[in-house]
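Complex shown without one protein chain; remaining protein chains in place.
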Amino acid sequence: MSPIVTLLAQRISLGLLLLFLVSILIFVGTIILPGDVAQSILGQSATPEALANLRRDLGLNDPPLTRYIDWATGVLHGDLGTALTSGQDIAESLGSRFRNTLFLAFWAAIIAVPLAVFLGLLAVRYRDRWPDKLISAVTLASISLPEFLIGYLLMFFLGVKLRLFPSTAIGYRADADVFTRLEAIALPVAVLTLVVLAHMMRMTRAAILNVMQSAYIETAELKGLTTFRVIWKHAFPNSIAPIVNVVMLNLAYLVVGVVVVEVVFVYPGMGQYLVDHVSKRDVPVVQACGLIFAAVYIGLNMLADVISILANPRLRHPK
Amino acid sequence: MSDLLEMKNLKIGATVYPPDEAPHDIEIVKGVSFALEKGKVLGLIGESGAGKSTIGLASMGYGRGGVEITGGEVWINGRDVLKGGMKGLRALRGAEVTYVAQSAAAAFNPARKLMEQVTESTLQHGRCSRPEAEARAVELFAKLGLPNPETFGNRYPHQVSGGQLQRAMTAMALCPQPDLVVFDEPTTALDVTTQIDVLAAIKDAIRDTGVAALYITHDLAVVAQVSDHIMVLRHGEKVEYGTAEQIITAPREDYTRALVSVRQIDHPEKAPAEPVLTASNITARYAGTAFDVLKDVSVALSPGQTLAVVGESGSGKSTLARVITGLLPPSEGAIDFAGRTLSPALAGRSREDLRELQMIYQMADVAMNPRQTVGTIIGRPLEFYFGMTGKKKRDRVQELLDQIEMGEGFIDRYPAELSGGQKQRVCIARALAADPKLIICDEVTSALDPLVADGILKLLLDLQKKQNVAYLFITHDLATVRAIADSIAVMYQGKVVRYGPKSEVLAPPFDDYTDLLLSSVPEMKLGWLEDVLAHRKMESAGH
Partner (left out) sequence: MRIPIAALIGLILTTCYFVVAIFAPLLAPYGMAEVVGGVWEPSSEQFLLGTDNIGRDLLSRMIYGGRTTIFIATAATILSFTTGAVLGFSAAVLGGWPDQLLSRFIDLLMSIPTLIFALVVLSVMPVTVPMLILVMGLLDSTRVFRLARAVAVDINVMDYVEAAKLRGEGYRWIIFREILPNALSPLVAEMGLRFIFMVLFVSTLSFLGLGVQPPQADWGGIVKENADGIVYGIGAALYPAVAIATLAISVNLVADWILNRTTSLKGGRG
C-alpha cells in the first residue's frame, strides 16, 4: 500500500477513535459528576420517594457501563433518546434545527472563506503598509469582543437604528422562500462572518507570509519572473495546504460561534436548543447536542489533516 | 567597455532592530569596486559578515531580507542595473545573470518537477522553445554528471540527493545561457567527497560554456581551484585583489597571509600509553529504528592525547560520542574509563564518572543558557562537583577565564554579548572547571571562521599540555585532524575503517575509502583539483 493511503487510513481511523472517546467523555461527564439529574429536575424540595421513582424511570440505578452501551447503541441507530423536560423525541426535534443551523453556517462560510483568503492575500501584498495595518486593526478589534456583543452592536446599529435588516431571526421559517430566509439571517450571518473572518484572515496572512519567506521564492525572484508568476506558480501550490488547514480550523470555530449567535438572534437552530436545555438541565438533550457539535468539529479537523496530507508533494510523489 | 560586470564604490546597508535599543542603520558593504571580464571567474572570499554574499546578490540588483543598496553603481553589459527599474531587473535576472544558492534543497520549489524549474527562466525570458530548452537541460544534466539525464528532470526535488540537487541548480543557472553566474557557497553544505565531484562538474561547466562567474566561499582552497582572480573581503571592505596564483603563493596583506596559512599547526605525535578510555566492540542503534548506526566499533585513547574520529555525515562519529557520554546506551560492547567500566546509561553513572568526562559542542551558541552569565555557566560545575561557593568560586572562575585567554571583565556578561570564538572559549572553560580526564569535542571548530578556529585549536593543544587532559575529537575536517591528532579513527557507514597513530593512518598504502577521503580535501595550491582527478582517472584505468 502506498504511504499516502496508509497515512490517510491512519488519520481517518484516528478521527473515529477520537469520536468514540469523546462520546465516552461526554457521557461520563454528565453521569459521574456529582450533579444529580433527578434532583435537578425536581428541585431541592422534592420528596425522597419522588426522587427514587424518577431515578428508576430514568434508569439512573443501572451500572454506568450498561447505560453507556444503551445510549451509544441508540445513537448509532439514530435514536438520541427523549427529552426529560418535554418528553419529545430528541432526534425529531433536532432534525429541523440541525438543518437551520447548517443553513446559517453555510452562508457564513460562503461569505467568510473567499473574503478571508482575499483579504489575507491583500494584507500580504501590502505588508506593513496601510491596507495591512487597517486589516490587522479591525481584526484585533473584532477578536477583542465576544460574539454576542458583536451581535447586539450590529442589531442595535444596523437593525434598530438604520433599519437595514430585521433585528432578530425570530420570524425565520424554514418553509419560506430563500430570499425571505436570507433576509432573516442577514445579521446573524454578518456576525459569524466577522468573527470567523478575523481569525481566518490572520492565519491566512501568516501562512502565506511563511511561504513567501522560503528560499525557493527568492530563487523564483532571481529568475526574473513577474510577481504574478512568482505567486501563481511558486507560492500558491505550496500555500494550498496551509490555507485549507486554516479554513477548516476556522469553520470548526464557527461551530462554537453559531451557538451564541443563535441565542442572540433567537434563531431556531441547534445552538439555541442546546443552551435552552442546559439551563433546564435536560441531560439527554445536552448529551445529544454535545456529541453532534463535537462530531462536526472533529470531522472538520480530520478533513483539514486529510487535505494537507493530499497536498504534500513529498507524500504524493514518494521516493 | 569590455568588462562584463563592473561595480563602482558599491555601498550596501540594512536596518537592524536590537532589543531595548532604537533601530539603526548599519553598513554591510563599505564602498567596494571591482570589474570582471567576459568568461572569467572571480572568487570572493571572506569570513562570515564580510559581505561577500551581499555583493554577489547586488550584481543582480537584489538585497536579501531588508538589505538595501545605498550607493554606488553596478554595470552589466554596459548598463547600470540599479537604474533600470523593476522591469530592467527582471530582464536581467534569470537571463543575463543567474544564481546558484548554498542550499539547493531549500532553493527548489518542493511542489514542482525539476525540469519545469530548470527550464523556467529560459522559457519565461523567451530565449528558446520548450523542446529546445528541455534538450539543453538534458545536455547540462549529462555534462554535470547527473544519473539518467534523460529522465532526471521528471523527478521532484525531494526525490534526489543533496549533491545532485546542487548540480541541478547549476544546470538551472546555466540553462538560459547567461553571461554571468553567481555561485553562492555552492559546495559548503556538501560532504568533502561529494564536494570534489560537484566542484569539478561546476568547473567543467564554466569552462565549456564560457560563462563568467562570481564564486563566493569562505574556503580559500576551494576558490583557488576555480577562479582566475580572487578578491579577499573583510568587514565589507576589500582587503586584497589579485590573480589566484598571486593570492595563494604571494599574498601581500597580513590577513590574506593568515588565511593562506590556516591550520598549519605543528603538532608532533605522542607515543601511545596505557589508555584512559577504551571503547570495545560498540554496536548501537536509535530507539525505534532497525538500523545499527555503529557496528562493532573499538577505539582507545591514551591520557593527555588526542584521538580524532573523522568521517562524513552519517558515518556514526557523533553517535559514538553519544554512546561514550551515556546518552545512547549501546546494544553491545563496553566502555572502560579511568580503570573502571562505565555504566552504559547516563542514569547509572556516578558523579565522579560524569565529572571526569566532559563535552564541548559544535554550536557554542546553543550550548550555553542565554539567561545565565558567564560566571554562572563556568561556576556551576565548580559548585556542583566541588561545592565551591562565594568568593572562592568567583576566583576560580576568573582563573579559568585567564586560562582561556579572556581575562577580566567577562564574568558578568551574557553569552549574547560574546563573539563566536569567545563563546566557544567559555564552553571550554566550563569543561575544564570539572577538572576532567577526558573532553569530547564534537565538531567544536566547524561553525567558526578559519582564523578563529585556529585560535581555538591552539588553545586546546596548549591546555592539553598543561592539564594532561585527553581529547576525543570528532570532526569531518581532515586539516583539523592533521593539526591536532595523536591517533586517528576513520569512520564510514558506522564502522571504523582505519585506525592507528596519526603517522600510520595518514601514510600509504591506503584503503579505498581513506584514499578517497584524503584526496578529496582541497589543498591550498593551484591545479590541485586537476591533479586529483587525473590521478583518480589513472587509478581507475589501472584497475
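All chains are identified by letter, namely A and B, in their written order; residue positions are counted from 1 within each chain.
We take it that a residue touches a chain if its C-beta (ideal position, glycine included) is under 8 Å from a C-beta of that chain, and two chains touch if they have at least 3 such contacts.
This is a predicted model, so every value here is computed, not measured.
The omitted chain makes contact with just one of the residues B:Thr15, B:Ser313 or B:Asn369: B:Asn369. Taking the complete complex into account, A:Gly29 is the one of A:Pro3, A:Gly29 or A:Pro64 that touches the chain left out. One chain is missing from the display, and on chain B it is touched by residues 17-22, 325-327, 346, 349, 351, 354, 358-359, 361, 363, 365-372, 380-381, 384, 415-416, 419-420, 423, 430, 434. Touching the omitted chain from chain A are residues 18, 21-22, 25-26, 29-30, 33-37, 40, 140-141, 143-149, 152-153, 155-156, 159-161, 167-168, 252-253, 255-256, 259-260, 263-264, 274-275, 277-279, 281-283, 286-287, 289-290, 293-294, 297-298, 301.
As a working rule, only the chains that are shown with their structure count from here on.
Touching chain A in their complex are the following residues of chain B: 60, 62, 64, 89-95, 98-99, 101, 103, 106-112, 120-121, 124-125, 156, 158-159.
Taken together, the chain A residues at the contact with chain B in this complex read 214-216, 218-226, 229, 233-234, 237-238, 313-314, 317, 319.
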